[in-house]
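Left out: one protein chain. Kept in place: all the others.
Chain IDs A and B follow the sequence of writing; residue 1 opens each chain.
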Amino acid sequence: MVLHLGQIVEALGGELHGDPATPIARIASLESAQADAISFLSHPRYQQQLSVTQAACVIVAPAFREAAQARGACIVTEQPYVYFARLTRLWKQATRPQDPQRVHPSAVIHPQAEVHPSARIGALCVIERGARIGAETVLYSRITVGEDCVIGERCIVHPGVVIGADGFGFAPVDGRWEKIEQLGAVRIGDDVEVGANTCIDRGALGDTVISNGVKLDNLIQIGHNVRIGEHTAMAGNAGVAGSATIGAHCTVGGGAVVLGHLSLADHVHVSAASVVMRSLHKPGQYTGVFPLDENRQWEKNAATLKQLHSLRERIKALEATPKENH
Amino acid sequence: MVLHLGQIVEALGGELHGDPATPIARIASLESAQADAISFLSHPRYQQQLSVTQAACVIVAPAFREAAQARGACIVTEQPYVYFARLTRLWKQATRPQDPQRVHPSAVIHPQAEVHPSARIGALCVIERGARIGAETVLYSRITVGEDCVIGERCIVHPGVVIGADGFGFAPVDGRWEKIEQLGAVRIGDDVEVGANTCIDRGALGDTVISNGVKLDNLIQIGHNVRIGEHTAMAGNAGVAGSATIGAHCTVGGGAVVLGHLSLADHVHVSAASVVMRSLHKPGQYTGVFPLDENRQWEKNAATLKQLHSLRERIKALEATPKENH
Partner (left out) sequence: MVLHLGQIVEALGGELHGDPATPIARIASLESAQADAISFLSHPRYQQQLSVTQAACVIVAPAFREAAQARGACIVTEQPYVYFARLTRLWKQATRPQDPQRVHPSAVIHPQAEVHPSARIGALCVIERGARIGAETVLYSRITVGEDCVIGERCIVHPGVVIGADGFGFAPVDGRWEKIEQLGAVRIGDDVEVGANTCIDRGALGDTVISNGVKLDNLIQIGHNVRIGEHTAMAGNAGVAGSATIGAHCTVGGGAVVLGHLSLADHVHVSAASVVMRSLHKPGQYTGVFPLDENRQWEKNAATLKQLHSLRERIKALEATPKENH
C-alpha cells in the first residue's frame, strides 16, 4: 500500500515542503525509517535524529521547519504528534478496510438488546437483555455486555472484555458469605476505549459509571459502583476497588491499585504499581513503590525496614543524649 | 417494578412498623434514598443518616427501633445487612427473571461432560470431556471448563472464566523449557462464586482444590495444586502461585500475591496489594505496601531506602561512640 504526500496533506492538512508525488509505503520512527517511510518529530528531545533519519518525509512543528527542510521533504504542523495520530487513522482506513458485515452472525444478541445500526459487533460476542450499544461503537470479538448495561457512541471494546458481571458483594453470616445481588448496571459514555480482557462490574444498587473519553488498557478490574471521570486513562493490570471515585483527566499507571470508597480529585496521576490507600484531594503525581535492587541488597534493606520504627526511636535517643554529660 | 412492604416481610420475615401497603420501587443507601426506596442501617457509624434519610422504610437492628420509628416505617431484624442481602435476592427474582432456557444452544458441551439438569450454561461456554457441573450451578457466558474439572452445586461462574488451563510447569533443559503435562484437574466445591476472567489452573499431578463457599473476584490467578479453604474470599487481580495452601475463612485483598508452596493458616487476612513471601501460621491481618506519597517525597525516601541497612550501621556506630572519650 502506498500513499503519496499530496494525498496525506489533502486529507490531514499541514504545510508540505516537497514533491506531492513522493510515495510513502509506511510510517516509522525517525530511527528506523527507510527511504519509503514518513516519520515525525514529536519532541525536541529527539531533534538530533532529524538530521540522520532516512525518512522520505518528516512531520515537524514550525520551530523545526528549517532543520527539516535542510534534510528533505517535510510537513509542518502545530502538533506533530496529533498529526501522526491522525495519519495512523488514515493509514488504517487505507490498509485494513472494515468488514462490510456489521454484526457477525456468530454473535449472540438478546432480542431485547438495542444495537445501533451503525455499531459493529464482532464474532462470538454476547449482548444480554436490555443492553444498549451506541452509534459507531465497535465491539471486537468475544465480549460480554451484561443485562441493562449501556455503551455510548464511538466506543471501542477489545476482545475478552466483560461488562456487567456482578460486583463482589457478600454479607458475612455465621462464617459464610451470603450473596448481595448486584441490582445496578454499567453505564459507559461516548468515545471510551476498553482494553482486552478488562472487567467492569455492575453496581450494587446504582450504576458503575465510565465517563466520556475514558481509556482503559487491558486486564483492568473496575469494581462495582466505581465512577471514573472524563478523559481519565488507566494502564494495564490496574485495579479500582468498589465505590471508588476517580476524577477527570487522571492517569493511573500499570498495575496500580485504588482501594475502595476512596475519592481522587481531577488531574491526579498515580504511578505504575502504586497503591492508593487514602483519598487524594490535590492534583499531582503520586507514587509508592519499593525501589528495585539486586536481591542481596534488597534482602538487607527489607530486613532493616522491619526495624525502621525502632531505628527512629534510637535516633531520637541519640539526639536526646544530654551534651552536658560529656 | 414495585414490591409492597407487606410482601417483603412475608418473604423475608422481620418486624414491620408501618403500612404493609407502602410501595417500594427500589433499594438505596440511606444517603441517596428517595421516598420510593427502602434502605438499611448496617452499622451504628451511619446512624446520624437515619434521621435525615428520605427512605420510605429503613431496615434496622433492635437497638435502633425507636430512632427508626421516630422517622417513619421500619423493619426491625437482628442482622440488617443480611436482611438487605436477602432483599437484593428477592428483588432480583422479581426484576430479572431467569431465562427459561437452561443450556444456551451456542454452548459447546462435550458429550462426555455431565451437566446437572438444574444447572444453567450460558452462551458460548465450553465444557470439555469429563467435566461435571453440579445442581443449580450457573455458568454465565463465555466460560471454559476443562477436561475432568468438577464444579459443585449452587456455584456462580462469571463470564470469561477459565477453569482447568494447564498449570505453569516446565523442566529446564539446556537453556530451554520442557513442558510438564498437567495431569490433575480442578475441583470446586459448593456455593463457590468465581469472578469474570479469573483463571484456576489444573493441578500438575493431583488437583487444584477450591473448597465450599469460597468467593473469588475478577481477574484472579490461581496456580496449579493450590488449595483454598472454606469460605475464604479473594478480591480482584489477586494471585496465588503454585502449590500454596490458603486456610479457611481467610481474606486476600485486591492485587495481593501469595508466593508458591506457602501455607496460610485459617483466618489470615492479607491486605490489598501485599505480597506474602513466607508461610503465615497465625491468624491476623498482614500488610506489606509501600506507602503512597507525592512523587517528589517518594523519590527522596525511596532513594534513602536503598541505604537503610547502612543507616542502621551508622546508628549502631553512633550508639557505640564511647562516652569516656569526651
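The working rule: a residue touches a chain if its C-beta (ideal position, glycine included) is under 8 Å from a C-beta of that chain, and two chains touch if they have at least 3 such contacts.
Computed from a predicted structure; not experimentally measured.
Participant: Considering the whole complex, which of A:Ser32, A:Ser51 or A:Ser118 touches the chain not shown?
Facilitator: A:Ser32
Participant: If the missing chain were put back, which residues of subunit A would it touch?
Facilitator: 26-29, 32, 79, 81-82, 84-86, 88-89, 91-92, 95-96, 104, 106, 122-124, 140-142, 156, 158-160, 191, 193, 195-197, 213, 215, 217-219, 231, 233, 235-237, 249, 254-255, 272-273, 289-295, 298-299, 302-303, 305-309, 311-312, 315, 318-319, 323, 326
Participant: Against the chain that's been left off, what residues of subunit B make contact? List them.
Facilitator: The list for subunit B reads 106, 108, 124, 126, 128, 142, 144, 146-147, 160, 162, 165-166, 168, 170-171, 173, 175-183, 197, 199, 201, 204-206, 219, 221, 223, 237, 239, 241, 255, 257, 259, 270-271, 274-278, 284-291, 293, 297, 300-301, 303-305, 307-308, 311, 314-315, 318, 325-326.
Simple rule for what comes next: only the chains that are shown with their structure count from here on.
Participant: Hey, how far is the Cα centre of subunit A from the one of subunit B, in Å?
Facilitator: Here subunit A and subunit B have centroids separated by 26 Å.
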